[in-house]
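A single protein chain has been omitted; all remaining protein chains appear in their positions.
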Amino acid sequence: MKISSKKLGDYTILSLSGILNASSAPQLKSYLEETDFSGSLIIDLELVDFLDSSGLGILVGIARRKKAANEILKLANLNDRVKKVFEITQAYTLFDIYDEVNAAAE
Amino acid sequence: MKTLIIIRENAHSWLRDTFPGQHPLLVRICNKSFLEFLFDFSIIAGAREVRIVSDGDMAEIRDFCHDGGRWGLNISYATIQKSDTITQINNKNRRFYAAERIIVLDNLLFIEFNKNESYTEYLASSHVGMLLSNGQGSVYLDGADQQSILEQCGSSPHISIPELGSLPEYFRLSAEILRQGSRYILPGYSNEDGCYIGRNVVIHKGVEIKKPVIIGNNVQIMPGCVIGPEAVIGSTVIIDRESLVTGSIVMHNTFVGEQLEVKNKIASGNRLMDPATGASLQLVDAHLLSEITSEGTVYEGIVRRLVHVLAALLLFIAQLLPYLFLRPFVGEPVAGGTGHEHKTAQLFNRLSLDRFPQLFRVFSGSLRLIGSQPAVFRYAETEEWPENEMDARIVEQFCTLHSHPFGDIPLLLKALLNRKESKIAAS
Amino acid sequence: MTPVRNYLIDTSFSSLPVAVLFLNGRLDASNCSEVHSVFSELLRQSTSIVLDCTELEFLDSSGLGAIVSSLRKAIEAGGDLRLSGLSNNVALLFELTKAQRLFSIYNDSTAAVASFNPLKPE
């Protein structure tokens, strides 16, 4: 899994691509611990074509920290397979989910 | 032109109470779900792309609609938060909006429209913003404000949101939709105005159909019934002999008994509701009103066969000796034997020994032990009252639809008992 | 819990005694036989009977059958059985089975009893 981040206005855009499953989840976990993501964050999942419960768990962890710090978190570009995981677990209720990154950054 | 349908999870709780276990938008009115009427409006307005967004669970909606191919629509889904404003919803669905004019149906169950009028210009040329609202649901236009080349078109087509927040209002709207059937796309074949009949509908002789009437699929209307005017009969429904259904709604999977009068009521499964008084009665008497459970699954077929073979085995053991003992005394089972043999033949039949040879066919699986024709024992024999073949068929229809594998055992005992009391001529 | 609480002979309204029978709770297949026995015994004292159903919460077709057969007995004895205080739910069953056509039904028992009074114009 490839991870990159950039700034867009006062948002940080964290872009993930590839497989986010139990095998690649630790890689994202350590990346998040090493990097400072305070402030408003948008996670772009456009290039994520497979998400499992471990990947979901990490995203929910981010949501919890953002909520605790009263900071904004948005997800963007979820394809149907990724959306399905959020829906069947009801995790969608924890996230603001956008079609596109720039609409999220408005 | 596209349509965005916003479903608020906590809305329409009155519908959840009245028709539990169903998503409010999938509840039917005039035999068609609310959502499908919204799809019809969208199609008539020229919007083939539809997105359904909800702040609640959409599994049921997704399973019902899939990608919308069934209606020639392209349906996508998205989730929103309970607190989202219209602008936030717009932002979250930006790719769907994509500089198009969007008809937003927010928290709506039904829109009154007329399929013979044209809505495309009217909706395209109206300005962005609220078009209609009744305080609960609303229709508004969003997305690109088309500097339309068309001026504001002449008269606006008929479009309104009915009051729909209680059972009486549901009941009144249902009757109104049926009365104005030509404005909507009502399901069923309609060879004449005000009459819509579904597939696989059997209307027996002596039945009177008074328009306007709509009947769903897989429906049996037994002889002597009067249906209508203003009757909505759902799918998989049986209306038994000489019953009257007028100004009423019989929801799907409902059995209405014999010589009854359903007038200005709603019958759903074994529940009878009076929209006028709000009264609701859960009937325990299956012969009056009951729910028709759907056909058994593969699993039930296998279990049923097992139950039948086991019961046949027990019967075989119980009847073996009496059969061997009495059989020689009973000539060919000729009806009306005289004197001594007659009495033995009668005893022979009353113990159902005449059916003994057929048990082997149950073991081989070629014949059911009990069921509708053909079977060793017919469901009709579990009741005393059937006089003719028609009565027998009704009992069997009712039993088949309501039967489950283990239910066959008490029915078998009843059949054996009836034959013992020889209430039924030794047929 | 017997479906029939008690009954009283009310003679204040009219010359002939009118019996008021109170039904309460559930009247179904399990206890409708009690109505038969109480009713036939009551019939010996008065053939004008009012069945007060204000406290009747649930009725099934066996219960309804018991009430209809009581009506038949009352008529055979030259009297009548009138109902009062039917709740909306119970009325649903009467309407469904068209049984409401067999009875004159009043809102409360006083009206029902009064209806037996030959002096009062119908």
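The first chain written gets the first letter, and so on, giving A, B and C; residue counts start at 1 in each chain.
By definition in this document, a contact is a pair of C-beta atoms (placed from the backbone, for glycine too) under 8 Å apart; a residue touches a chain by one contact, two chains touch by 3 or more.
Here is the rule we go by: contacts and distances are computed from a predicted model.
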Checklist entry - Considering the UniProt annotation of the chain absent from this complex, which name among "glycine dehydrogenase (aminomethyl-transferring)", "NADH-quinone oxidoreductase subunit H", "Acetyltransferase (GNAT) family protein" or "ATP-binding protein" applies? => result "ATP-binding protein"
Next on the checklist: For the chain that was dropped from the view, give me its touching partners among the shown chains.
Outcome noted: A, B
Checklist outcome for this item: subunit B residues touching the chain left out here are 26, 60, 63-64, 66-67, 294, 297-298
Checklist outcome for this item: In the full complex, subunit A touches the hidden chain through residues 19, 21-23, 50, 52-54, 56-58, 60-61, 63-64, 67, 80-81, 84-85, 88-91, 93-94
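The rule is simple: only the chains that are shown with their structure count from here on.
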Checklist outcome for this item: Chain-centre distance (mean CA atoms) for subunit A and subunit B, in whole Å, is 44
Checklist outcome for this item: When centres are defined as mean Cα positions, the distance from subunit A to subunit C in whole Å is 71
Checklist entry - Can you list the residues of subunit A that touch 2 or more other chains? => result none
Item to check | Complex contact set, residues of subunit B against subunit C | outcome: 259-263, 265, 272, 274, 277-281, 283-285, 287-289
Next on the checklist: Could you list, by residue number, the parts of subunit B that touch subunit A in their complex?
Outcome noted: 55, 57-59, 62, 77-79, 81, 88, 91-96
Next on the checklist: Help me check something: in the complex, which residues belonging to subunit A touch subunit B?
Outcome noted: 83, 86-88, 90, 92-93, 96-100, 102-104, 106
